[in-house]
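What follows is one structure encoded as structure tokens, with my remarks underneath.
With one protein chain removed, the remaining protein chains of the complex are shown where they sit.
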Amino acid sequence: MPSKIECIHIVTKMGDRVAGKLGSEIAAWLAARGVSVQVQEHRQDSGGSAVQEPCRPDMALVLGGDGTLLSVARKFMPTGIPLLGINVGHLGFLAKADVGDWPARLEKLLELGLDVDERLALHCEVLREGQIVHQSAAINDVVVSRGPMARLIRLRLFCEGELVAALRADGVIVSSPTGSTAYAISAGGPLIHPALEVMGVTAICAFMGNLRSLVIPADLTMDILVEEVWGDVFLTEDGQQGQRLVAGDLVRVTKAKQGLRLVHLDGAGYFTTLQDKGFTR
Amino acid sequence: MPSKIECIHIVTKMGDRVAGKLGSEIAAWLAARGVSVQVQEHRQDSGGSAVQEPCRPDMALVLGGDGTLLSVARKFMPTGIPLLGINVGHLGFLAKADVGDWPARLEKLLELGLDVDERLALHCEVLREGQIVHQSAAINDVVVSRGPMARLIRLRLFCEGELVAALRADGVIVSSPTGSTAYAISAGGPLIHPALEVMGVTAICAFMGNLRSLVIPADLTMDILVEEVWGDVFLTEDGQQGQRLVAGDLVRVTKAKQGLRLVHLDGAGYFTTLQDKGFTR
Amino acid sequence: MPSKIECIHIVTKMGDRVAGKLGSEIAAWLAARGVSVQVQEHRQDSGGSAVQEPCRPDMALVLGGDGTLLSVARKFMPTGIPLLGINVGHLGFLAKADVGDWPARLEKLLELGLDVDERLALHCEVLREGQIVHQSAAINDVVVSRGPMARLIRLRLFCEGELVAALRADGVIVSSPTGSTAYAISAGGPLIHPALEVMGVTAICAFMGNLRSLVIPADLTMDILVEEVWGDVFLTEDGQQGQRLVAGDLVRVTKAKQGLRLVHLDGAGYFTTLQDKGFTR
Partner (left out) sequence: MPSKIECIHIVTKMGDRVAGKLGSEIAAWLAARGVSVQVQEHRQDSGGSAVQEPCRPDMALVLGGDGTLLSVARKFMPTGIPLLGINVGHLGFLAKADVGDWPARLEKLLELGLDVDERLALHCEVLREGQIVHQSAAINDVVVSRGPMARLIRLRLFCEGELVAALRADGVIVSSPTGSTAYAISAGGPLIHPALEVMGVTAICAFMGNLRSLVIPADLTMDILVEEVWGDVFLTEDGQQGQRLVAGDLVRVTKAKQGLRLVHLDGAGYFTTLQDKGFTR
């Protein structure tokens, strides 16, 4: 059942004037309609709690593109506050409202309340000598890959403890359906429909093609064991946060308990968006 | 709950002496244990009912490889009788019991009764001028592709009526998870875990890569519209049955109501089988 | 050294009014400048000699796109008469002059004479029980591939008699550099610079990736042995001419003695054309 909206948080793309100006405009528009609102410029590196307001936001508006939404969502995910992306640039997969139609969109939400679409997110932890030394969520993908030196690394993949492949590759990508249009597709992975509860596993430049791409149920556990002794190996989540790994490290990827919560909007279908973005023709 | 076994049908690979001899051997073994049994050599082209026995089989044993099991399964699917493949050749994805271990396997089934694993199958129908002119089931894949002349054909793909792509390609493959290790992987599709309720859609040699591979929920309807006027276009199900199409034909692929029913066996896991077959290394 | 132009043959795209009208216009323009000229509509299936004129043409103008030029070139190649394609549609790889700039182009050719660019072409012959049962030239590619039934066929490839691969695939493409932007690229082959004296060998949907793509010197002999007994196998040259093959047939591909002769034009470079056509971005 749609819920009523009384408090909205607005995040604007870092260093973007258009987004900043739009933020003020929308804030005024909302305030005039009795909604508590607070505007904040997004800062990727800001620690602490994501939201510091007098009221708990019923939703957050993110003014930017899919990149900004991704980055904001990484911070907001633990709060469970649903996000609505308003695209300052091109049509996005995540940021679906346009600069032009926000008043109509918000009008409707204030009137009817909001519904939430939940998208699968990933949880990732690094086990070193039996200890969890790092953990994080990822909306698009968890990537284990080589460092700056262009040489293959050795990884072993296990699914529920069963060996999947002994990889010699640039690395491997474990992606959510949302992330299938990000790094994974460049590495040869399939487009995965966002309604599916699956993970994509795609090798990056595997030698002799010893693994290509794999789609598995999201409730299975995917383990990546770092076997490389000579070269550098790194973990990256959503292309935004890096971490050096050492031989013996086990990167465990599971479905995150809390997914990405997006305010539901009627609009362009999935396949239409794929075409608009150039993924299919 | 496992069900008791009183009547077993045995199908042996067409023209295969080893399978034929094994069939007699198993029949004798079963008869000695009070099971009604009838042995039949598989014939791909035999029409009519798949099973003509005094008793209704609780299961069918298929002596051959994955190819034979696939062909037998296409005939048996409407009956709902579960199949158990005993591999005369190499380890199979579908035919999981080995020549060597059948007595132990059958002993256990007779004692404990059988469980059934159900695998998603596809239903396919051809609409021409509003009429269904052909329909069939497929266990691996439904393929719409060019004829003998090596030139691209034009197809339009729709999912739930929404345009997915206007293809210029050799064709397109819609596959079940079971079929992901068949034609689809040669065309660049991903390996899809057999527990998933999804369809894979993979273009064959698409010009300019205007579609690669797509994984969608199996309860969506995938339509393939034949737009090619000049060249020959054909429909093939499971690589075993061909059909000429004409411009304007719509090939509609959905999830089959009745899936492929396989007798459950404990044994090598999915990923181990992938490796044994050389799909991962 | 550029040679003087006294007689020009004009071929117009079959059934294309724009090309037909342009042909008359150019013919009048040329006649007014004292050049003997004859206009003919292209017919793919016309046998006999390609040119039946009072004078031997110094060159032929082809009004159409790359497809028409390809088809015309297949007929003209034995004559050695150089071709100049005037594009009625988009920028082509072969047909480089535009509808708009033909007067300037021809003016310059009449004044300065013509230079010829020679592009590598392929020769193909089918050996059956020691006899040549078919031979032909190909400008783009020689393709051996499956028939309408979507199942893999078995081929053996040899280079200078040395085994290259025992293929299970939809087929194989042997292409010239010119043909690298045709079927070969859809099957995963590389773009090959037109100045190179090489052949590209690209498998079509090879099972287990048992061959991908290979670039070899054009003076080597590539043999394709048909090993398939069950399925149909076909030979296609330039996507325009088909031929059924039988088990045991050997398709031998070598460099053609006579290449494709094109009238040299200054103009857009190779990489610019690749981008304009969408092959690189």
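Per-chain numbering from 1; labels A, B and C assigned in written order.
In this text, a residue touches a chain if its C-beta (ideal position, glycine included) is under 8 Å from a C-beta of that chain, and two chains touch if they have at least 3 such contacts.
This one's a predicted model, so the numbers in the text were calculated from it and none came from an experiment.
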Given C:210, C:241 or C:254, the one touching the chain that is not displayed: C:210
Option from C:20, C:190 or C:242 whose C-beta touches the chain left out: C:190
Which residue of A:88, A:157, A:204 or A:226 touches the chain not shown here: A:204
Missing-partner contacts on chain C, residue numbers: 159, 162-166, 185, 188-193, 195-196, 198, 200, 202, 208, 210-217, 220, 269-272, 274-275, 280-281
Residue ranges of chain A at the interface with the undisplayed chain: 141, 143, 145, 147-152, 169-171, 173, 183, 186-187, 204-208, 232, 234, 236, 239-240, 242, 244, 278-279
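Following the convention adopted for this analysis, only the chains that are shown with their structure count from here on.
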Approximate Å spacing (C-alpha centroids) for the pair chain A, chain B: 36
Cα-centroid distance, chain A relative to chain C, in whole angstrom: 47
Interchain centroid distance [CA atoms averaged], chain B/chain C, Å: 40
Contacts with two or more other chains, residues of chain B listed in rising order: 188, 208
